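Okay, here's the structure, questions in a sec.
One protein chain is absent from this view; the other protein chains keep their places.
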Amino acid sequence: MALSRNIGLAVAGVAIAGAVAVFAIVWRPAIAASEPPAPQSLDPALVKRGRALAATGNCADCHTRRGEKDFAGGLPVPTPFGTIYSSNITPDPETGIGRWPEAAFARAMRSGVDRAGRHLYPTFPYDHFVNVSDDDDRALYAYLMTRPPAQQPARRNEVKFPYNQRFLIAGWKLLFLRQATWQPDAAQSAEFNRGAYLVEGLAHCGACHTPRNALGAERQSAAFAGGEADNWHAYAINGQSPAPVPWDTEALFFYLRNGWHPDHGVARGPMAQVVSNLSSIPESDVRAIALYTASMFGAPTPDRKRRGDEALAQARSPSPKSGDAGAGAAIYAAACANCHETARPPPYGGINLRLSSGISSPDPRNLANTILTGVQPVQGERSPIMPGFAPSMDDAQIAVLMDYLRARFSKGTPWTGLEKTVAEARRGQAQFLQTSAERRNAPADPAQRDKP
Amino acid sequence: MMTLKVNGRDHGVEAEPDTPLLYVLREELQLNAAKFGCGLGQCGACTVIVDGKAVLSCVTPVLLLEGKQVTTLEGLGSLEAAAPIQRAFMEEQAAQCGYCIPGMMMQAQALLQRNSRPTDAEVRGALQLNLCRCGTHMRILRAVHRAAALMRTADASMGERSAQ
Partner (left out) sequence: MNAPLILDRRRVLAGGGALILSFSLRPAFAQDQAAPPPPPLPGSLKQSPFLDSWIKVDADGGITLFTGKAEIGQGVKTALLQIAAEELDVPFGALKLVTADTARTANEGYTSGSNSMKDSGTAIQNAAAQVRALLVAEAARRFDVPTDNLRTENAEVIAPDGRRLRYGELVAAEMLHVQAQPKSQLKDPATFKVVGQQVARVDIPAKVTGGAAYVQDMRLPGMVHARVVRPPSTGAQLIECDTAAVEKMPGVVKVVRDGNFLAVAAAKEFRAIKAMNALAAAAKWRETPTLPKQDDLPNVLTGLPSQDFVIHQQGSPSPAGNAIDATYTRPYHAHGSIGPSCAVAQFADGAMTVWTHTQGVYPDRQGIAEMLRMPPASVRCIHVEGSGCYGHNGADDAAADAALIARALPGIPVRVQWMREQEHAFEPFGPAMVTKLKASLDGQGMISDWNFEVWSNTHSTRPGGAGSLLAAQHIAQPFTPPAPKPLPLPEGGGDRNAIPIYKFPNAKVVHHFIPAMPVRVSALRALGAYHNVFSIESFIDELAAAAGADPVEFRLKHLDDSRGRDAIEKAAREFGWQRGQKAPPDRGYGFAFARYKNLAAYCAIATEVEVNRENGRPRLVRAVAAVDSGQVINPDGLINQIEGAILQSASWTLYESVTFDDTRITSIDWQTYPILRFDAVPDSVAVHIINRPGQPFLGSGETGQGPAAASIANAIANATGKRLRDLPLTRKRIKDAIDA
């Protein structure tokens, strides 16, 4: 009797201790609401710094839905667990973060908890923002608090049970949220460390470019080996990069700053938004990011370099393969070659497809997306335009074309299941184009960029 | 030699398969509405409808169109029997030089065929690919909304008739 009672007590004790532990892990206190700070009370220099940081962090692009106010949230982000809608981070007191004191904002950035103490889905990449310094959090807060408030209530997330139970996120954090995943490396230059700070932190490159595990966390052992964003494949940006021509610091800097590169093409999909933002931050920060990222690619092996030079040589003097038979060849010759095999250089001439990462990548989705929706013009600014072939080509035609492009312009093994890929891409692109905030800035010939 | 279905009829087309649809329409089929504006897929003056979707005919080689239904402005209606979109554009006097207008109308028609009650934002979004240099945009928008109303009224009256 006593034993069972003891056991019972022990079980109860464990249960209670467990519950307490769970509670301790899960529960976060609410932080008292504060009145929104008067915008004039915030130091303009701090606000200005915050603007550049917000651009680096790409905040506006997740927190803005096409056709709605900046930072008012509502963008649907598809995840394997359901669709999460971004939140309103304007200083609106009712529907935004207007009543958040600075401490609440910093807590959200660092540990993914909102003012009321609820856990935030890691779709908000606080596993990266944990690396952001206190000073930078302060600047970001000042910047956000001086944006125009927008009354836009949150859209309900479409997440199925059990993932809609937020307390589970606490478990996720226990497993995957590390405090400060990055430390400066004394052996490296200040520029390198600055790049690392930005990449691992605010710029959160790994959030797209690193593969995730079954629980949706980045796989640290496969850092930058390729990932997902909005039905686009974010290429591997480490040694497994599929780019025909290897990336180096100079090329990365040019690309990130201008949104295109003659040996690689034009940034598309979510990356177009990223480079659009990076064109407005201090140039030194873009250089730093390029330097650090180049180190992840690593210096190319001699063999890799040789293959890259070959690709460039082939691109520069393409041999017209008029002998090619087959539907794919005919479609390419008729619909693509007019822009992709001219003397007109990128970004306004189509890139020679021998240099395309989309065609060389193991993942065919980006190519499918691009063929379907092309490249849209940016309002009032010089920018490349590619027509989308979604209305004129059916799935079978695009699949046949992609097969041909893969065979002719890459050294990779043939893709499979292309018709299905294209059908899914058609659906995914429709949503992406409808809801994502448009590019504000444009890739352009840098010699023309600052001209009227 | 391929068969192209245009405006409900089959046509034997002699042009080479890589010929953009635009030239086949204008030259072989002698249809005027789809226009050459750029040949680069940048201005929309060449817009026609293929299987219900608006397509830029200047960058669409005919080899893609086997078995598909192509509709041009001429296929929607005529002076004697004007389609709602044509009536609407005439009633709104939505043209200055008029060169971009057929492309606008076809793009709008494709929109209205799938969305009978578009918002102003949806109409503007659908016409994003189409350029107008004369500045007729306001009238074009009004004409599209008018066409939508005309189409809804036509549907309603057809529904009434069939209900009787």
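We call the chains A and B, going by the order they appear; numbering starts again at 1 in every chain.
Convention: a contact is a pair of C-beta atoms (placed from the backbone, for glycine too) under 8 Å apart; a residue touches a chain by one contact, two chains touch by 3 or more.
Given the structure is predicted, the values throughout are model-derived calculations rather than measurements.
The chain that is not drawn here is touched, among residues B:L31, B:L64 or B:M151, by B:L31. Among the residues A:L120, A:I385, A:A407 or A:L433, only A:I385 touches the chain that is left out of the figure.
Subunit B meets the missing chain through residues 15-16, 19-20, 23, 26-27, 30-33, 35-40, 42-43, 45, 72-74, 77-79, 82, 86, 89-90, 93, 95-102, 105, 124-125, 127-128, 130-139, 141. Looking at subunit A, the residues touching the absent chain are 48, 51, 60, 70, 147-148, 280, 348, 377-385, 438, 440-441, 445, 447-448, 450-452.
Criterion: only the chains that are shown with their structure count from here on.
Contact residues on subunit A toward subunit B in their complex (touch as defined above): 67, 327, 330-331, 333-335, 338-339, 374, 376-377, 385-387, 390-393, 397. Interface of subunit B with subunit A (complex): residues 17-18, 20, 40-42, 50, 53-56, 59-61, 63-65, 121, 128.
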